[in-house]
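I'd like to ask you about the structure that follows.
Shown here: the complex without one of its protein chains, the others still in place.
When the chains are written out, they are named A, B, C, D and E in that same order, and each has its own residue count from 1.
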């Protein structure tokens, strides 16, 4: 967990940009489709982001988990709901998921600390 | 897709029984925990079953997909919602998921045919 | 290996049709993109199909392997080249790949038998 | 579970033979190395076969599980020990392992039925 | 390999604590079950830890490998035995396992260096 959320976000934004500018049409369309899959439809965005989070957890992709933890929080997923998504992912994926769960919790901690910092800022 | 839903279900029930009677405490507790993970909490059962379905799809486990397609249907997940769960799973997991998606659609077809059969039965 | 190549192909075609008619835009675009990825570009179709084959083998998806073995043969991949693709997949993916390699070889056998049958047919 | 142990074994033997005769040196050496990995060394064959079994289970390869269940039994692994190997695999790999565990238990049942049949045969 | 064994251990302990205090009953029971799976039964703890190690290696989870390398050493697994567990994992999982094997060897080195340091300490 050497990178902070802001470092992760900066690397992600910069390299996504490098990829899209490289001009491979298949890759660029995939990126567009990836955005589309989480848009509201018969299911709401919040549900779809939780689907993305649990998929990322069972496939054990830390960066994907980080991304969806942030997006879930933006869509109003509470800590308790987040933990229930983690619980399904843990039972489905097994103990091999635990190191990723630890890093997911550290991200959640980081997000909550940031929010508390922002609250303090707002209050003053 | 040689087995029908009822054959799948019969094998599943019989072997789960064999496993539980074998008396390994760790395995038996895991089975209990597996049931627990989908119970209503901060998130409802329908949402949790969709989390189980998308996890099964990206991990490419046909039997798990079959089980959760059936459970999702029992919890009122519509065809359109089911397809949106499939769409997230497909984008996250890639084209390697497609054969499992085909078998998931065949299961959904089988379920819908069964329901239409039941409706006709009820009407008569 | 209960299904023959023609049974596999028929199920594949029928269910792909069911999926595309179901009308989920994300899924339908993914299917279009999946076709696009193997079109000629800086790399030729033959090379791309071998990339698809080795990916399917290391990810251990029998249906994907079957599909790409057929496509590779259509693009002129010889038995010896096919075996070298298998060899890379086996070394990268390990002995867990062996059961899929056996089924891939059975598909290749089936293809070669079909070709010999067609040759005999052409001669008569 | 359409194939019996003897059908599995026959297909496995025949296709391994097809593969080895195809004459790819990398593949043939891999097969030799695969045999070597389970030979007695600092660890005994029984322990190594249990390592192979749990690896096959967490990687969710039914044919590999079948092979190592048979080999473990030949090396004297008892039902109780086999279940403890399964339990570690289940906890590490999660509920996604369960369908494979069911098929592993069906194989163990098949083996035990065969042994009882053989015992009856010996007694008569 | 930016983190030392002691940094890994500190992060692991702190975040496990955060997870358990978060109060999700399914997660907490899973953690209890995870401990239980490695307790002595028909198989001894040493054998079970080697099963955990090979599973972690073929599933390519560095933190899990680190944890089980440490536990195996505590249970008296020698360097030669450890290498034989690695060899089974490498053959089953393929060359994709090699980067994890390198990091596992670095951990073993770190452990052995620590032990030699402790020996020198004890002697003085």
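For the reader, a short list of remarks on this structure follows.
In the analysis below, contacts are C-beta pairs under 8 Å (C-beta built on N, C-alpha and C of every residue); 3 or more make two chains touch, one makes a residue touch a chain.
Predicted, not measured: the structure shown is a model, and the values here were computed from it.
Considering the intact complex, the chain excluded from display touches A, B, C, D, E. Checked against the full complex, the candidates E:20, E:98 or E:118 give a single residue touching the omitted chain, namely E:98. Summarising the interface, chain A meets the missing chain with residues 2, 11-12, 15-16, 18-19, 22-24, 26-27, 30-31, 34, 55-56, 59, 61-64. Listed here are the chain C residues that touch the chain not shown: 33-34, 37-38, 41-43, 47-48, 50-52, 54-56, 58-59, 64, 78, 80-81, 83-85, 87-89, 91-93. Within the entire complex, the positions of chain B that touch the omitted partner chain are 58, 90-97.
One rule holds for everything that comes next: only the chains that are shown with their structure count from here on.
The chain pair A-D and the chain pair A-B differ in C-beta contact count, and the higher one is A-B. Relative orientation of chain B with respect to chain D corresponds to a rotation of 120°, obtained by superposing CA atoms and rounded to a multiple of 5.
The centroid of the Cα atoms in chain A and the matching centroid in chain E are 28 Å apart.
Rounded to whole angstrom units, the spacing between the C-alpha centres of chain A and chain C is 34.
Mean C-alpha position of chain C lies 39 Å from that of chain E. Looking at chain C, residues 2, 26, 30, 90-91, 95-96 sit in touch with two or more other chains.
With chains as nodes and touching pairs as edges, the resulting graph is complete, every pair of chains being joined.
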